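In this view, the complex is presented without one of its protein chains, the others remaining in place.
Each chain gets a letter, A, B and C, in the order it is written, and its residues are counted from 1.
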C-alpha cells in the first residue's frame, strides 16, 4: 500500500520522529562509567510525568501487564484481600492476574460503559473495619470501553474512612495523556507502559511507587525475582540495573519525557481533550453513540463507538484495514462486534484524525451502515476550526510557529 | 506541532519509509571494486521508468534545472533556434535558461491553464523548411497550473513533417507518475528529477538521452564541463563517475526504481489518476474549479484550484500551514493569489488526501470562502469507495493484502 | 568524541545496520488481520536458531533473567529440587532466582574459570534414585569468566542414568554464536536473550521449550501470570499475544533470524571461533592469560583476560573508555579487578577487533602494565591473515564478494 498509514488504535500509538531517532542509536555499554549521568536524571524526570515527588520510579523491560505483576507481587502476600472492579477487558485481566498470584479479590461487576463504582467501593471499605482489604485497585482508563474513572474520588473515600489500604492505579492508557496526579491523589502504585501516552514502542513497564508501598514490600511474601523492587532499588540508586536494561527504550523515553515536559503536561492534556472532543463530535455527526454511558466517563484517549444493531463492528475495522489501510481498534470480549474504537492518544493532530474519521465512515458505508457522507468530518472540522489557535496572517511567521 | 504532517505540494513529495532507509546508509567508497555491480544495473533499470531501451541515462547531482542545462548545453550551440511555449512558471523558466545559454528561442505564449499548443508548433515547424529549428521543447506537466501536455501529438507533427528537430521533454513532474514513453514518443532528451515521482529528496537530475541526441553532442559547442555527457559516458560505462557521486541518493533511487517496477508502471499511473480524480471530485464538491481549462489538460500529479474572486489563495495556503500544519502549493507568478495547489503525486493514499482536502476546506472557511463543511471529503470519499478494490471479509486475509 | 565507537562488551552487542533499520519502523497494529502472516513464520524460524523442531518458542518482553523466571515458574513447584553450579556471576544469579522462587537448589561450587562439573552432576544424579531432582541447570556460556560448558555431556549423564530430570540451559551468551543443539542435546528449556548473538537491543527473552517441559507446566504450581506459557500458547497459535508485544523488536528479530540463516549457523559459529581465536592469540602475544583454566573451557563469545598482580583490571576498562572511547567488559563479583573482558560476539569483524585489541593494549600500558606495543595486534593479525578467505586479485570481483 502506498503512503503513510498512521494507526488509530488505543495503543500502541504512533511513534514521533524524534523518539524513533532517539531509539535508533548505536548500542551502548550499560556499565559505562558515565551511564549514571544519563539514567539518574531520567529516573527523576519520569517522575514528573506521574506528578510525583515522593515516589520512586521503576523501569521494567516488560509490557504493562508486567507492571501490574510488579505492583502486586512486591506489596502483597498470598491470601491478601484486595478490591477491584470489572468494567472492561483490562480491568478484568488485572483481577485475573491478582487471582493467579493467590490474592483474595473482591471483584465488583459493573456494566461495561461505566467506570469504577466509587460508592460500592466505599461500602466495602466502610464494612472492612478490621482493614482486611490491603489494596484498592482502580483502572483509571478502561481502554476497551473508552471510560475514565475518578481516582481522586476513591482517594477521598479512603481518607474519609481512614482506611489504610494501598491505592493501586492502572494508568497505562491515561498517564501522559489525561490528567493524573500521583502524589495529590495519594496513589501508592501507578502502572504505565511505554506504548501509549509515552509514544514509545511496547516493551517497557513504567511504575511509580510511593514510600508507603515500598515499605509494604518488606513484608510482602509473594515470590518474585525478575520484578523485585529490591534489586532495582539497590542498583538504580547508582544509575545501574540488576540485569541488562533496554537502553534503546530508555533513550526513547528520554526523548518522550523531554517532549512532554517541553509541551507542558497541562497542554498535553488539553490537546488530548480537544482532539477527543472532535472525534466525539464526529460520532454525533454520524448519529451514533459511544459505549461510555455518560459524558462523565468519556475518555480523552479512546472512543468506543457502537454500531447500529444488525451490523458487526469487527467488519468495520477489518474492512477499514484491508481496503483503506486504516487501523482502528476492535471491540474486545463482551463488546466484540458491538463497538469499534478510535484511539486518539499520543502523537496526533486534527488532520490525521480527519483521515481516521473519513476512513471509518467509508468502511461503515461499505458494509451498509447509513451514515451521511462527510457528516463526521464536517462536525469534527467545524469543532476544530472553532477551537484552533488564532493565526494572524499579517504578523511575522516566527512568532506563530 | 504534534503528529505527522505529510506534505501536499507538487514536489518534493513525501519520501516512503523504504526509500528513507535506503538513503540512510553508511558512507561507501565510490571507487570500490564492486561498485559497478550496483551502478550498472541501476542505470539499466532507471531507463525502464522512462520506457526507453535505446537511450542512455545520466544521473547528475543537481536539481531538475541542472537537467535542463545538461540537455541544452550538450546538444546545441549558441545561436541555435529552438521552439518552446510559456504556459506556466516552469515552462517559462526553461525558456529563460535557453536564452541565457545563447539560444534563439521561439517562445510561444499560451494562456496559463492550457498546455503545449501543438497546432502552433506545427505551423512554426512547417514554416521552417530549412530546419533552422534544432529542438522542440515540451513541458509535459506544468506544475504551476496542473496542466499535462500531449507529447505524442508533438511527435506526430515532427514525423508528419519529416522535421529533424530534437524533441526535448521536461518530465520532472510527470515521469514515474503519468504515462510517459520515451522511445515510443521519439523523445530525444527527457529530464526528470529525484523529488517528484521518484519520491526521493531533491538533488538528483535524472536525464535520459537518445542516440540521436548523443550524436548531436559531438558538434554542440555550448561550453560545458560539470554537465558534460562525455565525461559521464566515459566513466559510467565501467560503473564509475567523473566526480564524487551522491551515493546515498543512488541507494534511494535503487529503492525507488524497485518500488515502481514492483508495483508496475501502469498501476502507478492508474493509482495517480484515481487519487487525482478524487481530488477533482472534492473541488467540484466545493463548487470550485481548476486552473486547467479543460479536462484534457487535467494533471494527475497536481491540481491548481482557483479561489473565488475577492479572496487571496496564498492566504489559504499560509493559514493551512500555520494553523493545521498542512503544506499546500502556493500559486506562482501569474497565478499567485488566484490558485492554491494540491500535489497528489508520489507516496500517497486516499486517507492522506482526505486530510489534505479537509485541511484545505478548513483553511478556506477560515478566511471566509463559503464552501460547505464536509462537501469535499464527501465527494472524494464516495468516489474512492466506488473505485476501491473489492474486499471479501469472509475470505482469508493473506490473499487480499 | 568523534568517530564510531563500537562496543566490545560480551553483550549487548553492536546492532547491525539491517537490524537497526528493521526495528526503526512505523508503529503497527498488533491485532491487524495480517499480523499472523508475520508472527507465525517468525516463531517457526526462531526455532531453527535453537536447532529445534519439536520445541515451542516464546518471546517475552523482558531481559534474559525473565527467561530464567519463565523457565522455572512454568515447570516447577515450590520445594522442588534442582541441581545447578556456580562458576561465575550469571550461573550464580540463576541459582539465586531459583531460591527466591522457593526451589531447593543443590548448588555445586566450582572455581571460577572452570565450567559445569559434569562428574559432580553425575554423582548427584546417580545418588538421586527416587528422582527428587526435577531439573538440571546448565549455564552454557558463563559470560563473567569466558567459559563454555559441555551441555551434551550432561545430556549423556542423564541418558546413561535414565534420570527423568528436565534439562534447562542458559544459552543467553551462546545461542546464535556457539554450536547449540536443542533437540539433539535433549534440552528441555533453552533461554536466550535478544542482546547477544541475536544482535538486537536488550528487551526480549527468547525461550525454546520442549514438549516434555510443556507437559510439566500442567502440574507446576509456582505462581505465574506475566511469564505463563499457557497464555502465550493460547494466543500465539493464531499469531497473536496475551498482552502488547514489542513489535519493533519482533521486526528486528525477523531481520536477525534472516541474517543468521542466510549466513548459515555453521558459518556463524566458525566466524565466532575464528575471531575469538585471534583475540586469544593477542592475549598470548601480550604474555597474559585467560581466566578460563583450560582450552576446553575457552569461550568463543567472550575472553576474560587476567591482568598481572598489582594492577586493577577495572582501571584498564575505565581508562580505555574515558581515554579512547573503548567499552570493554569489567570483571564482575569474584573476579572484579582481576580480569577485564573483550566481548567478541555478534556483528564484528577482524579490523574492528584490531581496534579493541589496540585500545586494550594502550590502556594497559597507560596504567603501567608492561606489554609490548603492537604485540597483540601482530599476533592476531598474522592469525587472521593465515585463516582469511583467499582472494584472487585477477579474478572478477563479483564472484568474490
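In this text, contacts are C-beta pairs under 8 Å (C-beta built on N, C-alpha and C of every residue); 3 or more make two chains touch, one makes a residue touch a chain.
Computed from a prediction, not measured in an experiment: that's the story for all the values here.
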{"item": "Residue in contact with the excluded chain [from C:2, C:129, C:219 or C:295]", "value": "C:2"}
{"item": "Absent-chain contact - pick from B:54, B:225, B:261 or B:395", "value": "B:225"}
{"item": "Contact footprint on subunit B, counting only the chain that is left out", "value": "4-7, 9, 11-15, 20, 23-24, 26-33, 60-66, 68-69, 78, 96-97, 100-102, 193, 195, 201-204, 222-228, 242-249, 318, 321-322, 327, 329-330"}
{"item": "On subunit C, residues whose C-beta touches the chain left out of the figure", "value": "1-6, 14, 16, 263, 271, 315, 318-319, 322-326, 347-352, 354-356, 358-359, 361-362, 365-367, 372-379, 381-382, 384-385, 388-389, 391, 393, 397, 400-401"}
{"item": "Those residues of subunit A which, in the complete complex, touch the missing chain", "value": "17, 21, 24-26, 33-34, 37, 397-398, 401"}
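Quick note on the criterion: only the chains that are shown with their structure count from here on.
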{"item": "Copies subunit A and subunit C - rotation angle from C-alpha fit, nearest 5 degrees", "value": "180"}
{"item": "Distance from subunit C to subunit A - Cα centre to Cα centre, in angstrom", "value": "35"}
{"item": "Centre distance in Å when subunit A and subunit B are each reduced to the mean of their C-alpha atoms", "value": "45"}
{"item": "Shared-contact residues (touching 2 or more other chains) in subunit B", "value": "397, 401"}
